[in-house]
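A single protein chain has been omitted from the complex, and every remaining protein chain is retained in its original position.
Entry: subunit A
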Amino acid sequence: MIAEAGLAALWLAAGLALVQLALGWGAARSGSAELLAATRRVSVAQGVLAMLSFGVLILLFLQSDMSVQLVAQNSHSEKPWLYKFAGAWGNHEGSMLLWVTVLAMAGGGVALVERRIDGKTLAATLGAQAAIAIGFYAFILIASNPFLRLNPPAPEGMGLNPLLQDPGLAFHPPTLYFGYVGLSVAFSFAVGALLTREVGPAFARAMRPWVLIAWVFLTIGITAGSYWAYYELGWGGWWFWDPVENASLMPWLAATALLHSVTVLATRDGLRAWTLMLAVVAFSMSMIGTFLVRSGILVSVHAFAVDPTRGSFILALLGIYIGGALALFGARVSTVTQGSTFQLVSREGALVLNNLLLSVILGIVFIGTLYPLLAQAMGQQLSIGAPFFNKASVPVALVLVVATMAGPLLKWRRDRWGALGRQMALPGVVSVLAFAALAALSGSSDWVALIGLALAAGLAVASVLPLWKRNLRRTPLHIWGMVIAHVGIAVSIAGMASDAAFKQERLVALRTGEATTVGPFQVKLADVRPAIGPNYSAMQAHLDVTRSGGAPFVLFPGQHYFSSPVTTTSEAAIKTMADGQLYTVLGEGTGDGRWQVRLWWKPWITLIWFGGALIALGGLMAMIGRLRRERRPAAGAEDGE
């Protein structure tokens, strides 16, 4: 009965979405306050029903109800409860239900709290949000029903892919989905504003917290996903330019551009059309990402639902929503009056540069991800990997770092080159000195990475300059947020560049008792022995490590053999130190008593994820700061921060 209740809730939610669309449409046309109030209530109810439905699915997984096909295919009664719980979204149907649930919750959230924009635009926004939801409800109910029964029930479940059995990963998809789908609010706001032609600072201020929170979730999701891939896959890399990684990066890039342009719109009433465009693009990228994962048209480790029927369905939805929004944009944007203008050397100018550079990177990632598809259509098989993405995007990213240094130091509307020069003197000198020192002392010949490190140093300095001569206690929270997020970017880039320039790798076959060195470490293979885990057996190596002049420690990299489903995973053992990580992987035995051991010394690599966390923290602070400021009744106009 429980599964049927979940399905019923889902059908009801879908029905309410239809009602919401109709009411929203009516309210947007008539401007009737009663209709708008009804639309709000229906939005909230739809969100609650979707949550209920998803809650039921989680319950079914926790109870290991093997009469439900999805549970039988993706869970196992012997699994630790956390993975039963996470199993609810570790599969196609469940993740789509989570997707639509977040979508409905976001719509409900807008309906509950949004009081600032005019009623017609809000009604159109809620209508647009409902229109998106209807498509995804239809997709789930028609093509991916998670509540299908199995008759007779399975005696036991088939288990969850062991790679996914990791506490970090349990919360990776929901985090990303909150980000992806949170951007749907920006999309719906843009559609609503295009319909009513009400684009201005009030609209931007209403949209901004949603963009910020979605962006924070995306940042956390991408950062955590990167770390997960780093320690779980055992390949020693932290970013693989895999299509699905790119699918999460593209909305992030668009959202990063959006949250900067929306600030221009909120503060200076500029960049109206561009901001609308970005809002549409950001969520479009989220949907394209979903499509790439779900359709299997691009080969990827993430493509766990390779199914052309579902792919066609999602593609049709994409056509309707993205095509529709872009067509609406084309038809309506010329009637959106132009906002205020500005000089080239100004805060707005730097933010436009930031937007352009982010768009270029987005374009590079987009083309690189989809080009294999295009080539395939022309009868060529090829894949595009890290060399293309790195070569094409890193130089643009480095220019973007320079723009990030300058932006916060410029005045709104108009500034002077001379003033900019004075402001940039200190970060510039820091960068040049850092580069000279690195080039002379480090011995690395990876010039791009050294430039990256030098610019990161300059950016760190430039980022805190806006606090100079300010009363720190009276500095608004969103300024702190910007400073911290920008410092986070510097920190993260320093980690990436340091890994590129200074990492050391060693692949050896060792007998027990033999030793090797990597970087400053002496590593001895003391023993390899079998071990037993809760749902796997393993071969585990015992490595004795000494760092020159440091205390010895041990590491236990291993190979895990899972029985349900049958899979082998390599479990890296990582020692984190203040100045980097020693990363060890046990490979296969060579048959003559030797074991492949792979070692990396990665100085400062942890900065990548630490920086990511800082960026997310900065975004969170900016969001809270903005919300608090706008709560104050007197804060009608922005004070130009």
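Quick note on the criterion: a residue touches a chain if its C-beta (ideal position, glycine included) is under 8 Å from a C-beta of that chain, and two chains touch if they have at least 3 such contacts; residues count from 1.
One rule holds in what follows: contacts and distances are computed from a predicted model.
The UniProt record for the undisplayed chain lists the protein name "DsbE family thiol:disulfide interchange protein", from the options "Lipid-transfer protein", "DsbE family thiol:disulfide interchange protein", "Pyruvate dehydrogenase E1 component subunit alpha" or "Transporter substrate-binding domain-containing protein". Residue A:G330 is the one among A:P80, A:P167, A:G330 or A:P395 that touches the chain missing from this view.
When the whole complex is considered, the residue among A:N151, A:T341 or A:Q381 that touches the unshown chain is A:Q381. In the complete assembly, the contact with the undisplayed chain comes from A:L318, out of A:L318, A:L426 or A:L477.
Considering the full assembly, A:F291 is the residue among A:W252, A:F291 or A:F389 that touches the omitted chain.
The chain not displayed touches subunit A at residues 273, 277, 280-281, 284, 288, 291, 295, 297, 308, 311-312, 315, 318-319, 322-323, 326-327, 329-330, 333-334, 370, 373-374, 376-377, 381.
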